[in-house]
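Please read through the structure below; I'll follow up with questions.
For this depiction, one protein chain was excluded, whereas all remaining protein chains were kept in their positions.
A and B label the chains in the order they appear, each numbered from 1.
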Amino acid sequence: MPDARERQRGAGLGAGPKSARRRREDRQIRLLAALATLIGVVALLVLLLDVVADGWRYLTPHFFFNFASRFPERAGIRAPLLGTIWVVGLTGILSFPVSVGAAIYLEEYAPRNWFTTAIRTNIANLAGVPSIVYGILGLALFVRFLGMGRSVLAGALTVSLLTMPMMIMAAQEAIRAVPRDRRLAAFGLGASRWQVVRHQVLPYALPGIVTGAILALSRAVGEAAPLLMIGYLTFIAFAPAGLGDPFTVLPLQIFSWITRGEEFRGLAAAAILVLLLLLLGMNVVAIVLRNRFYKGK
Amino acid sequence: MATVYDIDFGGRLPALEAQEVSVDFGPREVVKDVSMAIPANGVVALVGASGCGKTTLLKCFNRMNDLNPEAEVRGRVLFRGQDVYDPAVDPMEVRRRIGMVFQTPNPFPQSTFENVAFGPKVSRMEGDLFQTVEDALRKAALWDEVSDRLHEPALRLSSGQQQRLCIARALAVGPEVLLMDEPASELDPQATQRVEELIHDLREEFAIVLVTHNLQQAARVSDYTAFLDNGVLVEYGPTEAVFTNPREPSTEAFITGRFA
Partner (left out) sequence: MTSPYGTEASTDRDRSLIRSGTRQVKERVVGALFAACAGISVLVTGGIIVILLSETLGFFSDVSLLEFFTETRWTPLFREKHFGILPLLTASVQVAAGAAILALPAGLLTAVFLSEYAGPRLRSVLKPVLEVLAGIPTVVYGYFALTFVTPALRAVFPGTEIFNAAAAAIVLGIMVLPTVSSLSEDALRAVPGALREAAYGLGATKAEVTTRVVVPAGLSGVIASFILALSRAFGETMVVTIAAGNSPSLILNPLESIQTMTAYIVQVGLGEASGGTLEYRTLFAVGMTLFTITLAMNWLGLRIRSRIGGGGHARR
């Protein structure tokens, strides 16, 4: 039974000036949104092309095996590459156990009181602290106060502190993903909390934890700011041989070459390519690992 | 209010005794001042409408409510005369001797053997592990069906088999009481029947507390029935008496409402 309003609406069903404007706005917004998305895509492409164009011709075998040099033709990334492996390796060894331990505590052991909520908030905040502040911490605490000097150990400790919040949060997610009934069944059989964690939670959360750890470490690989504060000496032409040695890492070498002058720009670009490939490799490993283990479940 | 102490268990000590047990979830009172005794052999059915607190009450018996930070449990639960909530008592030991089977079959994603062996392993039980596993599987009427595939993933079993596996898993640690939370509600009629037969066989040896929303099942399988309404124990007595001659009007309303 059409009432007055319905008749009015019926009159407006066809294409009128108002609806045409609305439809135009609809298209405009869709276009705008698509263009905005394109910004990100185009930016990435331009960046990659720029780097590749500048640096690909420096990617010779010599590049990988040589140490740094005053002469661009002879310079290589052997020192920073090895230094990166040292730092990231140490960081992994230091931060992984502590991060997993913290995540286990927060997800399995911690009671629901204000204190543990504060710890959780604290970790989330630490993840957002600018990396240079960690550099300041590392400089004051490890390099000066504890007297480690500008050494690989100080660098790794600093990067560990930087990486841990991310690792803890990733591990927490993986642990949370283990379904509740598994725990309940195990508890119901008289298992202790540690037994439940060890036998029923960790085995199933481990792939997720490891994947998260690798991703967090891959962030650490690209970090320059804190290590600038810790260990930056302009000319490192050797790889560290012990924990107390000076060192350099790939991002630092890139920084050094960028600021050295025009002749070294190409080298910087080439080193960037190596860095990006390294990151790509780590991410691929992490994703493959995750897929493989999830299929097996 | 009916008091439980009307029930005469033939002079034998009850396996479990709840004394003024209450459970709050924050401001909500889910179980209110329940006192009841579970005989050492036989099946006690806990029935009531959804949300009446029967599962929560069940979880009081083996301290599973400890795992829920929002739950606040008051009162005592005596297991062979000893209060399981006594601070000196080890909750893990409680759960070993008062076993639990859940509504949804939840075998671990491991082999059948590993599932049944888990309890004995964590409890560090002595004796031949393989024999323990076999005995448990036999008692759960599952041995014949799985003896040739003990090391295959348990998740490959049918849901009825999985639930009997969960029962075997609980039996493997040598409990004296079995708490069952709607163990057959997710199974098809045939599997349900097998589980009910199993319960019937087990009642000779164990005290079984069975939460069920299926009144016919309660009538078929249990020796005693307790009716809860909104957290309050309204009536508790021999099954036949409760079903044919309920003393409380709310009991009668519930039973006839469901049966009609």
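Quick note on the criterion: a residue touches a chain if its C-beta (ideal position, glycine included) is under 8 Å from a C-beta of that chain, and two chains touch if they have at least 3 such contacts.
Treat the numbers as computed from the prediction; the structure is a model and nothing was measured.
Engineer: Of the residues listed, A:Leu59, A:Ile119, A:Leu206 or A:Val285, which one is in contact with the missing chain?
Structural biologist: A:Ile119
Engineer: Any idea which of A:Gly101, A:Gly244 or A:Gly281 touches the chain not displayed?
Structural biologist: Residue touching the chain left out of view: A:Gly101.
Engineer: If I consider the whole complex, including the chain that's not displayed, which of A:Leu59, A:Ile258 or A:Leu289 touches that chain?
Structural biologist: Only one of A:Leu59, A:Ile258 or A:Leu289 touches the chain omitted from view, namely A:Ile258.
Engineer: Under the stated touch rule, tell me which residues of chain A contact the chain that is not displayed.
Structural biologist: 22-23, 25-26, 28-30, 32-37, 39-41, 43-44, 46-47, 50-51, 54, 97-102, 104-106, 108-110, 119, 121-126, 128-137, 139-141, 144, 161, 164-165, 168, 176, 179-180, 192-194, 218-219, 221-225, 228-229, 232, 251, 254-255, 258-259, 265, 268-269, 272, 275-276, 279, 283
Just so it is clear, only the chains that are shown with their structure count from here on.
Engineer: Show which residues of chain B lie in contact with chain A when the two form their complex.
Structural biologist: Counting only chain B, the residues touching chain A are 62, 64, 67, 69, 92-97, 99-100, 102, 104, 106-109, 118-119, 122-123, 166, 169-170, 173.
Engineer: Looking at the complex, which residues from chain A come into contact with chain B?
Structural biologist: Counting only chain A, the residues touching chain B are 111-112, 181-192, 195, 199-200, 204, 297.
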